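Working notes, beginning with the structure itself.
All protein chains but one are shown in place.
For reference, chains read A, B and C in written order, and residue numbers begin at 1 within each chain.
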Amino acid sequence: MDVDKKYFNNITPRERAIFEGAITMGAIFHQFDGTPVNKESVESLEKAMQDAMQLQPCIEKVEVKINRKLLENIGNEFQYTSLNGNMLDVRVVSVFEEEKIVIRMEYIPELDYPLMYVEEID
Amino acid sequence: MDVDKKYFNNITPRERAIFEGAITMGAIFHQFDGTPVNKESVESLEKAMQDAMQLQPCIEKVEVKINRKLLENIGNEFQYTSLNGNMLDVRVVSVFEEEKIVIRMEYIPELDYPLMYVEEID
Amino acid sequence: MDVDKKYFNNITPRERAIFEGAITMGAIFHQFDGTPVNKESVESLEKAMQDAMQLQPCIEKVEVKINRKLLENIGNEFQYTSLNGNMLDVRVVSVFEEEKIVIRMEYIPELDYPLMYVEEID
Partner (left out) sequence: MDVDKKYFNNITPRERAIFEGAITMGAIFHQFDGTPVNKESVESLEKAMQDAMQLQPCIEKVEVKINRKLLENIGNEFQYTSLNGNMLDVRVVSVFEEEKIVIRMEYIPELDYPLMYVEEID
């Protein structure tokens, strides 16, 4: 079966790249939110998030940065916290045919919200 | 701050609707995959998935159907299973300005994969 | 196969009740952390969390209360937030043979941490 022809002939290549990148961004947030994390474990978590999410259709690259500053002042005696969206800075590079886009998630202080948007598009 | 003007002026209203709907579809899968479920609990799970995911930006409606047939023949003695993508049939209705689209996730037997695609678009 | 005899003959009934209740408490936190929630959706989320987690072995009852106060002052323009452990007050009633225990999770301000502990035990 030609999946692209059968299921995706109603959208443009540019829209397809947006579609697949956005799915992956939603997936990253909701898969890993809640994971225990501190300064010792943060690197392996970032790497696993990247490696896992790069497997998804049309995803060329995923870059995950977890805010180290938010890991420095952990206010509890257990020396770790739970990953939440406000700690995340993520770029997802999505490609379909000639179209390549970058989707970004970053915490926007004015919004008090981890906003997802299209950062680069032709 | 005008979020739409600042962060989304590089994509069309149609692309914005695709973008937001796709995020929500990725989110649904990865938030709830793994939840214990059987025939007794399936309705409240569907409802919670819908109510939660309708909160996301630009999402007008979410319809979740979990395949009852896959809940009938649970092969273990514990009488429940873990929700997985292959059980899910989901429609996300996403609206931005005049644009309204429907994104679908359904298990495609030929692909052995829960495919996400744009089902309805003008 | 007699699962109890084969896999659980090295612990007492009281320990078994603790074991199963603790598994379920860890599961609740990590399954649902990150779910979008506000005052409109909170009830169906609580119900789904209860119904799903009561399916696990030896679990008689699960009571989930999500802190409404933390849903009142949502500081962003999107009118919802992501569920996190600090919002949760959960009781899991776990029973094995004659032993019945209650496990509790609640946010402890002094610890700035959602603590899980055994609340009631004979």
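The definition used in the following text is that a contact is a pair of C-beta atoms (placed from the backbone, for glycine too) under 8 Å apart; a residue touches a chain by one contact, two chains touch by 3 or more.
As the structure is a computational prediction, the values presented were derived from the model and not from experiment.
Panel shows chain C; residues 1, 3, 7-8, 10-11, 14-15, 18-31, 110-111, 115-118, 121 of it touch the chain omitted from the view. Residue positions on chain B in contact with the hidden chain: 29-30, 33-35, 75-78, 82, 84-85, 111-113, in rising order. In the full complex, chain A contacts the hidden chain through residues 3, 27, 31-32, 34-38, 40-41, 44-45, 47-49, 51-57, 77-80.
Simple rule for what comes next: only the chains that are shown with their structure count from here on.
In this assembly, the C-alpha centroid of chain B lies 25 Å from the C-alpha centroid of chain C. If you average the Cα atoms of chain A and of chain C, the two centres end up 28 Å apart.
Residues of chain A in contact with two or more other chains: 29-30, 111.
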